[in-house]
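Once you've had a glance at the structure underneath, I'll fire off some questions.
With one protein chain removed, the remaining protein chains of the complex are shown where they sit.
Chain nomenclature is as follows: A and B, assigned in order of appearance, with residue numbering initiated at 1 for each chain independently.
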Amino acid sequence: MPDGLQFRHKKSDYPFLLPAVIIVAVMTQVPFLMTLIFSFIRWNLSRPDMARVFYGLRNYTYFLRIRSLSELHQFYGVFFQTVVITLMTLLFCSILGFLLAILFDHQVPGVNIARTLILGPFFVMSTASGVIWKTTILNTTFGWYGVIAKALGMTPVDLISYYPKATVIALFTWQWLPFFFLVILAGLQGIDKDLVDCARIDGANWWQTTFKIKLPLIVNHLQVAIMLGLVFVIKEFGLILTTTAGGPGTRSYTLPYYVYMEIFSASNVGRAGALATMTVLLTLVLVNLIYRSIQRRNAQYR
Amino acid sequence: MAKNSIDEVRQSAALRRLFRSFLLAVLVYGVAVLYFFPILYMFLSGFKTEAQAVNPHIFFKPTFSTYQKVLGDPTMHQYLKNSLFQVCFGTILCLALGIPAAFAIVFGRFNKKETPGKFYVWFITTILLPPVAVLIPLFTWYQKFNLINTPWGLLAVYVGTHIPIVVWMVHSFFSDIPKEIFEAAEIDGCTKFQQMLRIAVPLARTGIISAGLLVAVFIWNEFFLGFNLTGNPTATLPVYMARFREQQGQFVAQLSAASTISVLPAVIFGWLTQKALVKGLVAGAVKG
Partner (left out) sequence: MSKVELKNISKVFPDGVRAVDNVTITIENEEFVVLVGPSGCGKSTTLRMVAGLEDISSGELLIDGELMNYREPRDRNIAMVFQNYALYPHMTVYENMAFGLKIKKIPMEEIDRRVKEAARILDIEQYLERRPKALSGGQRQRVAVGRAIVRQPKVFLFDEPLSNLDAKLRVQMRAEIIALHKRLAATIVYVTHDQVEAMTMGDKIVVMKDGLVQQIGAPLHVYHNPANRFVAGFIGSPPINFIKCRLEDRGGSLYAGNIRVADGHAGALRTAVGREIEVGIRPEDFTIAIDGDSGEMSGTVAMIEPLGGENNLHIDADDTGIRFIASLGADESGFLHLGRKARLGIKKNHLKYFDAETGRAFLTE
């Protein structure tokens, strides 16, 4: 934009921006700051007799304090589970998403229809996919899993109670893989066809073309998918509620689920605030790690 | 002699290729159908009676009675109406507020050059915020101001949390429009508001429609806030679906029909947005 134009109009365009900024701030930033404040306050909804007082870091130390290594607070377990579930989901989404995208990058008649089918689960509401999987697929007596296992002469174990984490990871992957697939496929289709031809002339076989040429060329897309996937997977709540309900015990709790339980079962606003704050911290740390690696890569390319 | 042998080689090569593409097609469609199967089966089970639905079969005598029953259910009507309310007003408000913001970020003039970039980053970071981080204060405020269990309370959060997505997507589509067009329009005497409405919006039409559809899908599917900020008369479809979680193997047909009705619009809308989804959410980020 020419500087002359800029100086002639002194007035700026905040009126376009402010309504959105105000609403977003009021509905996200302000509540988050309040959450932060709550996390330093003793506040239990079920105990109106107890005054709300400044509580220092005690809401945090309640979860974080280590009395003895054998008796860690369950927070550590939940934290660990959250990280494992999120990272495993992202890992599976990346690997399977890449392989699937490679497969669907071929020119097969009507491949667009097939691609669209893969995309489906991404747009299914989490609670619906939870109940559908739970009742029609994973159910040991009436679900496909149970029926097929029996037909093969095996006794189906209840995956939801025996392998809750694996089940949650599998279902998260089912929901989020399409997104990875879509992004990676876009990356693959953006690859210059000449590069692939050139690799063929250089004598690269399928394996070399896929992992030494194509994979490095879509790493940026993959990283973006991982970053966005992370942001959304770490929030995921409905699928856990409808399948394992965090159970058995707390074996498939994640941090958002823990916050939910802390506020609606334990009614402890202060502690829930501390948990929510730590969830945000975890998100920020992980996002930051990925973002930095993207930046590093981009710097390398230039 | 040479002629014959090359024809043979040609034929066998053609056959091999045909076989390969056949195998590939089988693999592609096999994987796709298997992946989609839970949704497909849900759709099909809605055409079963409860007795039929107990056993997993794909082939059966279809009936419309289950869909009829679910669609005729006043509870279902209530949830459907609540969801539609949120989606319609939510999407419209998100677009109405988000488009000007994106417009100002891309084409606006501010005292400092880096201002628009800062706002853009700020909008994006709010997407990072998990809903648990906002739920607690909202819950306590809403209780205090009697907003809990009202459609307006939920709508306000939805608009607040989904505007950034509109800004993000529309931003990347606006960025494709050459700035000179607006300079020309300005010389023609177009006000800033007219420039947005008459030039930017029509040019970024497809992107805006996609952003709207995507936000509609997100709001339609949103569960956590809807679950915690609403009660019986105001709850949305995802909350309704969650209620089926305790019914081990019962009402499978009804569940399938209900979830099909809840899922289908989102899946169809979602399919329509797929191209823009990649462009809007990824293109900017890939460039770094």
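Definition applied: a residue touches a chain if its C-beta (ideal position, glycine included) is under 8 Å from a C-beta of that chain, and two chains touch if they have at least 3 such contacts.
What you see is a predicted model, and the numbers here were worked out from it, not measured in a lab.
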item	value
Chain B, residues in touch with the chain not shown (by the definition above)	6, 9-10, 13, 17
Touching residues (missing chain, whole complex) on chain A	192, 194-195, 197-204, 208, 212-213, 216-217, 219, 300-302
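Simple rule for what comes next: only the chains that are shown with their structure count from here on.
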item	value
Centre-of-Cα separation between chain B and chain A, whole angstrom	16
Contacting residues of chain B [partner chain A, same complex]	21, 24-25, 27-29, 31-33, 35-36, 38-39, 41-42, 45, 54-56, 97-98, 100-101, 103-105, 108-111, 115, 119, 122-123, 126-140, 156-157, 159-161, 163-164, 167, 179, 183, 186, 192, 196, 217, 220-221, 223-224, 227-228, 237-239, 241-242, 244-245, 247-249, 252, 255-256, 259, 262-263, 266-267, 269-271, 274, 277-278, 281-282, 285-286, 288
Contact footprint of chain B on chain A as seen in their complex	1, 5-6, 9, 12-14, 16-17, 19-21, 23-24, 26-32, 34-35, 38, 100, 103-104, 106, 108-109, 111, 113-137, 139, 141-144, 147, 174, 182-183, 186-187, 220-221, 224-225, 227-228, 231, 234-235, 237-238, 241-243, 245, 255-256, 259-260, 263-264, 269, 272-273, 275-277, 279-280, 283-284, 287, 294-295, 298
